[in-house]
Structures are given as C-alpha cells and as structure tokens.
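My questions will all concern the structure given below.
Note that this complex is displayed minus one protein chain, with the remaining chains in position.
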Amino acid sequence: MSTVKFTVDGEKISAEKGETVMSACKKHGIDIPKLCQHDAMENVMACRVCIVEVNGEQIQPACGLKVEEDLEIKTETDEIKKYRRMNLELIYRSENHYCMFCESDGDCELQDLMWENGIDYFEHPRLFPDRPIDSSHEHIVIDNNRCIRCGRCVRACEEVVGNQTLAFGGRGLENEIVADADVPLKESTCVSCGMCLQVCPTGAIFNKHSMFKGIKDECDLTESTCLRCSVGCETEIYTRTGHLVEIEGAESEMESGGQLCEMGRFEPLVDRTEKIDDVIYKENETEKEMSLAKGLEKAAEVLDEGDKISAMASGNLTNEVLDSFSEAMRTHGALFDVVGAKRHRFEKEVKRRINMIEGHFIDDITEVMKADHILLYDTSVRDTHPVLASYIRRAAMNGTRLITIDAYEDRFWEHSDISISVESPKTQLTRLINQVVREGKGSIEDLTRVSSILGGLRVHPRDVMQVVKHLEESTYDIIILGSEIIDRWSIRHIFELAKLEGSYLISLNQASNQYIRSLETEGVYEEPDVAYVLAGDEDDQEDMKKLIENADFSIVQASKRSELTEKADLVIPSLTMFEREGTSVNINGEEKEVERVMEPKGELKSEREFFEELAEKR
Amino acid sequence: MTRREILICSGTGCLSAGAEEIEDKLMDELWKHELEDKYPVTRAIKRTGCMGPCNLGPMIIIRPEDTFYGNLEPSDVETIVEEHLLKDRVVRNLLIEDDGHKVEEFQKLDFIQGQKKIVMRNSGDIDPSSLEDYLENDGYMAARKAITDMEREEIIEEIKESGLRGRGGAGFPTGLKWEFTAREDEDEKYVVCNGDEGDPGAFMDRSVLEGDPHSIIEGMMIAGYAVGANKGYIYVRAEYPLAIRNLQKAIRDAESEGYLGENLFNTQFDFNVELRVGAGAFVCGEETALLSSIEGKQGRPKYRPPYPAQSGLWDQPTVINNVETFANIPIIIEKGSEWFDDIGTEGSSGTKVFAVAGDVGNTGLVEAEMGTTIEEMIDIAGGVAGGKDFKAVQIGGPAGGTIPEEHIDLPIDYDSLEEAGTIMGSGGFIVLDEDTCMVDVAKFFLDFTQEESCGKCPPCRLGTKRMLDILDKITKGEGESEDLETLEELAETVQNTSFCGLGQASPNPVLSTLRFFREEYEAHVNEKECPTGTCKALVEAFYIDEEACVTCGKCTEVCPVDAISSGDESYSIDPDTCISCGECAQVCPVEAISEGDNE
Partner (left out) sequence: MAEDKPTVATACMCGCSGCHMSFLDVDEFVKELAELLEFQSSHVIMDIKDIEEVDIGILEGTITNEENVEVAKEMRDNCEILVAWGDCACFGGIMTMRNFEPVEDILEECYIGKSDDESEIPDPEHVPALTEKARGLDEVIEVDAYIPGCPPSADIIRYGLEKLLEGEIPKLDKDKLRY
C-alpha cells in the first residue's frame, strides 16, 4: 500500500492510496459530518452533508472522494457551512421531524448534526407530507415520516444481511422505503434480523420493544458475546436501572457488519416467561418452596441415593459453568453430556476412522464469502446460525455457486444454484456423490444401478453429476454441514467427500459454546434413576425433555419456567444469560468474554460456587 | 411521363398529423388511374423519417423535381395525382408559402436552405426500414473502411481531430472518451448508445433513430472496433415505439445480411447490438443511471469516478455516446476529420440538430452549422410568429438557460453558450415572444426537473421543491422581499451540492432568467404585477367607467368568457370572470374600459 499526503484545513495528513477523504480524516480525529455513510456498507454519497472544498474550487462529498497526493481539503469554509446548513435544514423541514416525541430523540444522528451546526431557527417552512407507517412487524416499525432517504437500511439489508428486502419505492418526493414489492414488512422476505433499525440514523426505523425506554447516552452499556448460537456475535447491551433496553451488534466487527439475528437482538427483549427465584420441590403433587441451601442439600441427597445418574447441560453456558457442573456430576458418579456434544463425538469418530486432518476445518467462517463454491447440506442454518446464513447469501449474491441439499424446505432456494431435495437427509445421496467422486462418472452412468442405490430418493442422477462437476471445477469450495445432521454415515460421506475434493469444512452443532469440543462428554443412561439437567435459559431441548421423562427422579436447574421445570421433581434456579459471566468458545475456536449485564436478582449469585459446594456434599 | 419517386414523411409528427391517411389515399388514386406499373409501391413510394418542418405535416416530396407539398388533406391527393403525376403540372395552390411567395422545391424552403444536413443526411430521404436503401446511400461504407483499412488508433485519432464533441449535453470530446476506453486492458468492453432523450419537447434523437437507424448501428460498430468492444446496447425510451420498431428491423436486417455478427467484412472483428427499452424516467438519461438500468437495477445515478470509460456496464470499460454523436461517426470516417473540422466554429465543429419550438413560424427540427447565430436560427424557423417581438430563447432544455434579445447575434456553439450562462444541452430551442412571462418559463422547467428528480440526494429532491414553491408563491402574488435572495441561495446549494447533472443543472433556468430578467421577478414580488399578464393571479380585471359608457354593447360581443353584463346606465364587468385579455377595451368606441380596480 502506498501512502499519499494531503492537507485538511491546513493540516498535513498521510493516508493510504485508495482511501476516502472521510476515512483518512477519521483516522486523524477529524470527524466530517455524515448521514448516509456507514463503515459496514458501500458508500453512495447520497446525503450531501459531508461536502468539502477540494483544491479551492470543487465541492465533493468526503465519503466518495479518494485521497490524492497534495489534495487541499477544507471542511469548514463559509460556503461549505452554508450549503451544509441548507441541506440539513431541507432534510429536517421536509419530513415530519417532531423531535420531542420521536423515539430517537437524543439518539439521532440528524438531530446531532442540527445541534452541532447551530441550527436554532429555520428559513424554510415545514412541508407536512403524510407518509405511511408500517408497524405490521413483530419487532420493527418503519416510519417513513422520519426517513431521510440515506439508504443505510436498504444497503444494510442487501450488503450486510444479504437479504434485499428493503428498497426505495417511488421517485423524487415520493421516494420511500418499502419492503419487497411494497408489502407490509410482516409479510415480506424480512428475516427479522433488525440490522436496518440498528443502522438507521434517525427515528425512521425503530425497535418496538425498546422504544421510549431510554436514550442510549443515559443507559449502561455492556459489551458481551451472544450465546444463542456458536457464531457468537459481539453484542452491545443497553440497560437502565437494571432493565434491558436494547441489544445491538458491535459494529466494530467489520465482517459481520454489526449484525445480530432475531434470537440475539429481539428474543431476550420479548421474553416474558416467569423467572425462577426459589427452589421448588415437588412431593405428592404439591409444590414446596425452599431456600437455596436446602435445595442444594436435597439435590446432593438425591444424587447420593441414585445408582444410575445422567447429567446433561445446555450448550449455551459458559466454560466455567460447564466445567464446574461436569466436575460436580462426576464426583457424584454421573454420566455427563452436553447438548450438541453427541454430534461432535460422531464427528470425532469419523475423523479418526478416515484419518482426517484438522486442516480441513475452517477457523474463520467469514471465509465463506471468499469461496467460489459452497455446498450446504441441511439448510436449517438459516434458523440455527442466522449470521452465518447471511454470509452464505452474500456469497451467493456475489457470484459464489451455492448448492443446497435438504430434506425439508430449502431455506436458501432464492440463492441456490442447485437445490436438491431428499426425502430426509439420508445416507444414500451422500454415498452416491461420494461414489462418483471416488469411482468416476462411469459408476453412475448405469442408471439402473443408480436407481437401485437411490431407492426412494427424489433426486435425479443429473443433479448428482452437477454437484460433482462443480466441486471438481472449483478452486476454493466450502462444505457446510448443518447441525440437524446426526447420522454417522452422512457425516462420514461428507467428510470423505471433503477429503477427496480437498474441500474445506464447516461443521455445525447445536451448542453455542464450542468448548464442548474440549470437554469430556459421553452418552448418558437413557433411563436413569436420577437425571440432573442444567438447562439455563433453554426450554425446548428434546434430549433434555426425553431424559427427565425417563428418569425416576429429575432435577432441573433453570432460570425460567418451562416445560422442563413443569416436569421436574426438583427445580433449582440458575442464572440468566445476562447474569452469567465467564468465557465461551465460538465456532472459529476463539475464546470470547461473556460479561455480566445485570446483577443476579435471586439468592443464587454464582453457579460455580453452587456446583463446587454440591461436589463437596458427596 | 417522367419516372418519379414519391417520398412521404412518416416521422412521428407527420404520422400524428395524418400521414398514413395521405398514403392510403395516394395508393387508391394510383390504383384508380392504373398507375401501379409506373409507380410500383416498393420502388416509387417511400416512407421516410422526419423531413424537418414538422408543422407542415403531412407532407410529400415528389422527385426528381423535388416538389414539396405540405399540410396536405386527403382530398388534395387526387389533385396531385391528376395534375402533377399525370399532366406534369405543379399544383401551385398546394405549395407552401415562404414570406408570401410560393416555394416549389423542398431544398428552396427557407427552413431547409439555412440548414446543413449531416446528422440528418438520410432522414427524410431514405426508407428507414430498408437496409437496401441505406446501402444505396453509401451505408456501411465507413464501417467497412474503418474495420478493413484503418488501425484502431487511427480511427480514434481521426475522431479526435474532427473536433466532434458529445451531443448528449456535456459536450465532452468524443475521441478522447474513446481513447480512455481503448486504453483499458480488459477483454469485455461495451458500446452504449444513449437514446433516452428525456428533455421535454426534444425529438432530434428520436428522428434519427426513426429515420436512419442503420447510421447509429454503423457509428456504434466503428466505436466498438476502435475501442475493442464487441457488444453494443441501444437504450431507447418506451415512448418511442416507431424508433423501437425501426431499430429492431434494422438490427435484424443487419444481422441477416452480415453487417452485424461475427467476422464482419471478413475480418476477425465481431460486433452485436442489442436494444434495451427504458421506462422513461428522465434521470435514466444520465449515463451512470442508464447503465444501472441496462443492468436491470434501479435507474439511479452512481458516483463518478470511476467514469464509464473505465468502469461502466457490469464494471467493464464502456463507451457511452448520444444518438446524434454516433450519427456523425460514419460520415467523419467517410469524408475525413478535416472536412468535418472545417464545418462549424473553432471549438465546436460540425452541426447540431435543434428542436425548434415556441413562438416561431415553423417549428420542427433544424440542423444548423455550429456558429449559426440565434437570429439566423429564428429566420430559418420563419421568424417570430404573429409579427410579435422577440424576447428571448430558451436553449438546452431544463438544464439550459435563457438568452435575451440583446444577445440575439450570439453564435450558437459550446463556448459562446456557456459564456452566456446556458448550455447546448441536447438541443432544445424554444423561442419566446414578448408576451412570455420569464418567471413562468423558469417555473415550467423547474417543475419538470423537480418531478423528475430521482430522490437520492436532498438538494435535488428537496431544494428544487422549495424553489418551485417560492416561484409558485411569486406567480401567485404572494412573493416576499427576501424570496429572490432565498431563491438564489437555494439555487446555489442545489447547483453545487447535488449528486448528478440533473440536480446540478436544474437551477439554470431560474438563474439565467434571474440574471437577464430580474426586473420581471421584482415586478412580481414588489409591485405584485406580471408585466406580460401571464400570471393569472396578478392581472387585474378590466372595468367600465359608468359615466363614459354609451351602452353600445360592442364589448359583450368580443368578451371570450362572457364576463360583461348589460345594465340601464352602463355595462359592467364581473371581475372574477374577467381574464384581462383586454379585447373589450380595444373595441370600446369611447374608451370607457380600462384595466385596474374600479376605485
């Protein structure tokens, strides 16, 4: 990278060639006013607020202008200030900006600029347009009356989320934000990630669950890691007087663009399930509340009495909690497992049998966007790992060939180049692909043989050939194996395929915390005397449910009421995900800090101490 | 009896004036007089593109005499056939008059004589749907010469030396533009013809596309060869169905006769052309928006640099030129850069086609040599209509400006126009007579650009709206003293900070009328008066002096809106109905009627 030198308001600055004046200035602490520019997206130079004077003659937007040797930039000439004021005023006065009852009052980039530029009176009258407000969506409101047409939301939805839901409809003054072909957002292709509202500089798109709960400046901010899936997005969590206000993605994370998904951004805000504060012991159909200490004793007692003990933890807990829990359980002679670990164990076994090296596994999922081919086996990724899904969509939009295979609905059909549907992700298909790779096309040219292998599969041999052809053509292909695949043969075939083709692999499982890969886990007794389930915030885990249903006595430790706690004999409170602190390992194998967002409200202050005590009570 | 050819103008203007009816009638008459052998339809009757003097339509030219009959009614055709075709006698009463004398030959029309036809060389002369006709007129000779005889650099040099500048508005040197693209080291390059022509009242590109489509294909092919592109796109607005039809046929014919496709003229050079039909938003004429539109995206302008020449269609180097620009190419290659450079002025060679409209004798297309003065142009167009005085001319459409009477001897070329505060634009030329309100003119053009703003950037989307509101206020008599200043400030902001040319140029009509006709604005604002009586809200009704009225009733007969009612002592005018035309005052024998309040 060569550097160039240029002047800004008389100050000499050096910058990298190809950089914009705005970004170079920012690095030197000179903030040029802006509205449409956003680091996570392409610059469109639409708002004309960042205008600067170039070489004493031209006027150019700093966000579009590339640095050049000896450029002479002035950011605050009388002329520039006059034009900037005029444009700001026109923007403000042409829509219905009534700050005093706007959701974004105090959190608004337009308002900030108005103040910054000392606009304490107006030269132009208000226009009073009457624009649509779309509040159909569960979480998001789009109020076109406050929209400044910066296009950030449109670009975020397309460039960051890879979704292309939002667009500009209409020309000139009729230019408005619409979803798809102007349908209510609720009925659109929106994936409810909330990226649009995060980047909207004004009160035009806002969060229903956060509105009027507090200005960000007046909130406490905690930077943490989302533990809803193993992507482990970095979060910025705003609270006020101990209450959750809003969750945002950290925009410093450039590749993700500061994305979160519906689970990470909205679900904690809408969660109204009753919290568990006390120990509940059920005896003869009656519920008895007891202190935490009593609960601990009771648990120890039951564990002591049990012969076959199964312990299962949620995969969304921190390393520290998982460690101390497994330790406590082992001292009580229990078999220990974590949700998602089974898939990992299968994987490990396959790797050992086919002699697979770690080098096949990608340690940065954003690599997906650099691949020329992606084979996605099990499209549930869209719901289980939504931000990874956005990378896949972005890759597909930018020309990566996407091959999808699913037993159910192909959740990437809009982006998929070859979409293969199988009755269920059965082993035959993978075996077939595998076989062609191994034995050559000849092995499949005999169609009768093919159909016998295919059995009842709704898959055409042509598709198989296509898949193989593309994999062979590609120079950088990534195979993504969704977390719903838990049959050993499929895993083996896919891994083998990767080995044969030299493909890279991303193998997903249900756990958010990939620390499970270093933990020792094993299968549990299916019909134990005692089942101890550490559910945390989890409530709909099939394996956990099955386990307590089959146990003589069940202990569920959870933060909130759920089907699990209804069925348990002994319920012990756990911390919520915002009360917990510690570390967690994401899919890239990086250890991430999980910060405490709120002080624990109940008697339980530390799960680790609780389990240490439980271990001692042996 | 001489062997003749009959040319029927089938440009859009003439078609809507009834050219098809004339053609039908002509066929009937030929049949009736058993002339079908002498006048085989395919040879002797030719539908041509626009001949130029559109307000004389429908029109025909009979060759070889070059006799011109215009403003024809179907009933005239019978006379023409019986007299002219059968008896070789010109039908004098159907000839067109110029300055009181009848003109027999088309070339002798004042309107035609003052012109110099380069771009329109074939339009109105050949059958646009016939490749054969084009070939007969040396069609594709230039392309053959360029591709088989010339080096790429040589062609670019030739175009550079000819001094040809883009006719789409900005006037960028065409050769230079080609050179930029030629220099790029990419396999895929494109040539795009901008036929969006969105200026209100403009139809020069349309006429060329309709009247001489092959010349555009040929121009593009030469460009493609010169810059190393094998694919061309012609972007035409959907409102031009005839242009689309003729282009489609031209492309098909050229393909089947080997003038498009692979190994052209037995060389290694391949070239193909595809037609793209645009939705017709004005901003789609802006090159980056147009390219987005061809790519199937929303037609919104993009930031330059990079310029299309480096990174255009699908991010590949792209030459984009206007229709008229391409039409000049074959003839430059054919006759040489020197020949072309000799035409016109120092900085502006060649000709320019103007759509002459407004208060002139003859409206229509005028192709004039660069450097022709405004006065000469108006003469070509038959002078100011109705013997009125000339006030100003609006040149360059909504992005252009107004030039007042005192500059009537201004030569029309890029540099002179720019100095006078306007631009060549795509060639709008609207003559305004003494009765035109300049505030109203500014409002008309601003109204257009405001409507056409794509909405991407605030100065254009909102600034033009605000300016329009102020103009509206002024024409309604609600102007305030600071309005003109605010208008200027807004204009400056919009001009200097808008994203694309549409916004940047949109204040031009306002600024140039403010520059030359400020007192007219001031009259509106300060005296609440519209000097030309155009702004309805500002004109005062007429009234009748009761003492003086002799109740003759002459005034009631002339009032076009029946505002005058009779009375015993005196007639009276209803001020709410009166439109202040002043007809009544002119007929009153005792001068009892005058303008203003009856106070």
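To keep things simple, chains are lettered A and B as they appear, and every chain counts its residues starting from 1.
Assume a residue touches a chain if its C-beta (ideal position, glycine included) is under 8 Å from a C-beta of that chain, and two chains touch if they have at least 3 such contacts.
What you see is a predicted model, and the numbers here were worked out from it, not measured in a lab.
For the chain excluded from display, the touched partners among the shown chains of the whole complex are A.
The residue touching the chain not shown here, chosen from A:P125, A:G242 or A:G502, is A:P125. Looking at A:T77, A:N117, A:T189 or A:Q466, the residue that reaches the missing chain in the full complex is A:N117. The chain that is not drawn here is touched, among residues A:Y98, A:F212 or A:W413, by A:Y98. Chain A residues in contact with the hidden partner, per the touch definition given at the top, are 98-101, 111, 114-122, 125-126, 128, 130.
Quick note on the criterion: only the chains that are shown with their structure count from here on.
As a whole-number value, the distance joining the C-alpha centres of chain A and chain B reads 56 Å. By the touch rule above, chain A contacts chain B in their complex via residues 43-48, 51, 59, 61, 64, 66, 79, 82-83, 86-87, 90-91, 94, 123-124, 127, 148-149, 151, 167-168, 170-175. On the side of chain B, the complex with chain A involves touching residues 281, 283, 298, 300, 303, 305, 450-459, 461-463, 465-466, 486, 489-490, 492-493, 496-499.
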